[in-house]
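Got a structure for you, written out below as structure tokens; questions coming shortly.
Here the complex is missing a single protein chain, while all its other protein chains stay put.
Take a look at subunit A:
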């Protein structure tokens, strides 16, 4: 069976000679289709670098990455990608920004209107379709950005700290919607976060990344029932996962 995303001996070094920065790896990892994988690690350990390499937006220095069996050598168009700073453009309203993803791909937004409406509803933005980004709160902007990243039904979704700039309560609320969306569509998700709780709640597996140069220190299967609602989050097993991971980062000298 081929993994949805396969990393083989992947590493990245920026620059050359005395100024070279070894940013990431080497790392081996297989991500099975439909999984929700979190990359959990300190700032600067190379998580964003890895996301860009999986997307084909940055070349690997060594090793190889395969997505659905295909070696990544140029930007992949079959993924959905979302960054900490969203890619909503200020001259289009919410719906127009979602349509931008389709238009850039040469698809007809009108033909996809039902899908756009459904996505907006799933992130509770119905009624905000014609608002401009600057009229929305930070949380609503990220919700709109989710729709933009998902409207072309990508099989693989890369989320680089999409909730990084939001307040705790907004994060919590968007997490639940994100989980519902994933359970419904089941894309393969690679999710970057700083929050241990967030990683445990959302993921089927959590990859613990070491400080730079980032290596995957542990891969932890999160064996908790779906959906991970309040009852699950209050359970002792949930708390155990969180405590274990905290212990690992303590061992790195970070916590």
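Brief remarks on what is shown
FYI, a residue touches a chain if its C-beta (ideal position, glycine included) is under 8 Å from a C-beta of that chain, and two chains touch if they have at least 3 such contacts; residues count from 1.
In this section, contacts and distances are computed from a predicted model.
Of "Cytochrome oxidase subunit I profile domain-containing protein", "ABC transporter permease", "Carbon-monoxide dehydrogenase medium subunit" or "2-oxoglutarate oxidoreductase", only "ABC transporter permease" is the UniProt protein name of the chain excluded from the display.
Summary of contacts with the chain left out: across A:79, A:200 or A:248, the touching residue is A:79. Of the listed positions A:3, A:57 or A:254, the one in contact with the omitted chain in the full complex is A:57.
Note on the undisplayed chain: of the listed residues A:6, A:38 or A:101, the one touching it is A:101. Check A:73, A:87 or A:240 against the missing chain and you find that the one touching it is A:87. Touching residues on subunit A toward the chain that is not drawn are 52, 55, 57, 75-77, 79, 81, 83, 85-87, 89-91, 100-101, 103-106, 132, 134.
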